[in-house]
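For this view, one protein chain was removed and the others were kept in their places.
Showing subunit A:
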Amino acid sequence: MKDTPLSNCERDFLLKAIEEKKRLDGRQTYDYRKIKITFGSDYGCCFVDLGKTRVMAQVSCELVAPKENRPNEGIMFFNIELSPMASPAFEQSRQSELSVKLNRQLERCLRNSKCIDTESLCVVSGEKVWQIRVDVHMLNHDGNLMDAASIAAITALCHFRRPDVAIQGEEVTVYSPEERDTIPLSIYHMPISVSFSFFQQGTYLLVDPCELEERVMDGLLMIAMNKHREICSIQSSGGIMLLKEQVMRCSKIASVKVSEITELISKALQNDKKARKAGGKCGYAESMPQERITALKMDETPVEMTDVSERANDVVQKAKAPPQMVPSPVVPVPGVGQVGQGLKNSWGLEEEDEEQEEEEDSSGVEQAKRATKMEEEHHVKEESRAAVVEISDSEEEEVVILHPETPDKTPKNTRPVSHQKRAEKSKKKQKK
């Protein structure tokens, strides 16, 4: 599916706003959007929210044969997945220009900067090494995917733990996490990418562009840096000419941003470690249910129930005589739920007069029961497929129909039912 086109109105407004040093979401020029780092329930799974942009990184490992020219180094593999879930413009299973660009940038940022000790991933030199695979999935696209992806990837790598291995002669044993504690990767430093977008041929500069800003911008500069202020990679795209001072200024801003983000990551990792140690809920289960719709929540209205017995009497009086008496319990048609077993019933009346009532006028009561049935049919219908079909001769069992609602539903409906059941029981006692 094609992306929504950009209108002239949006472009003009955005450029005018940038001239006035204003941004669409009320940020300042050098502000990042809110960064939120959460972890999945497993090790090596990390979610990063950068404003509305949302990215998931998952790290996994595998024992493979090493590359021939590097027999005692582990292998790092990066994969960026742009799913159509993130944006309708992304297509499934096709390497777009953007995904190649992001993948390459992430590789340069994390592999070429040698931030991970690949030699420690070697198990048997020349035969078996660990391959660490980082899958980055874009869940929502609102600009600046690169920064979100780099934060997610490095955080997931820091969080990841590989299983322990032991070598005895020729034999390599991989221990499960239950047998031996898992081992974290050794990470030297944390490179983080910071994006700068340029407008009007480099006159204006914005940090962390959102999607609309990315569409309007003239050029993009991505600087990957660690907290020791070492530049790990730098890439300029969009074909604009930048002055030396501009690049210097960008790298200064980047160093500030990187130190902030690194602090955030280490805090998030610490919190997660604490949560896991305490054995409480951590990761997915804890982080997900916060995004609920609360605006549509409605309070339940209390229902007046003073006139229930009057109304019940009304129904009894208005009821006509039924066409015929039911001499024996009715076998309901399959699929029809029934409260009671088609026997006589009285509801809305006190328990004391039940017995006389029954003897006097069973037919009227029968009708009344039907009326109740009608009233609660809307409950029963929903459940009727699952309802039990009762055979008449087993008198001991009661048909219990579970209401789909919790008992705090309208009391108007529940009261007659309970009466009915009580009546039912008392009747059975009588029979015996």
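For the reader, a short list of remarks on this structure follows.
Heads up, the rule we're going with is that a contact is a pair of C-beta atoms (placed from the backbone, for glycine too) under 8 Å apart; a residue touches a chain by one contact, two chains touch by 3 or more; residues count from 1.
Assume contacts and distances are computed from a predicted model.
Per its UniProt entry, the chain excluded from the display bears the name "Exosome complex component RRP40", taken from "Cytoplasmic tRNA 2-thiolation protein 1", "Putative transcription factor bHLH family", "DOG1 domain-containing protein" or "Exosome complex component RRP40".
Within the set A:Leu6, A:Ile167 or A:Met248, the residue that contacts the chain not displayed is A:Leu6. By the touch criterion stated above, the residues of subunit A touching the omitted chain are 4-13, 16-17, 20, 22, 24-26, 293-298, 333, 335-336, 377-378, 381-382, 384-385.
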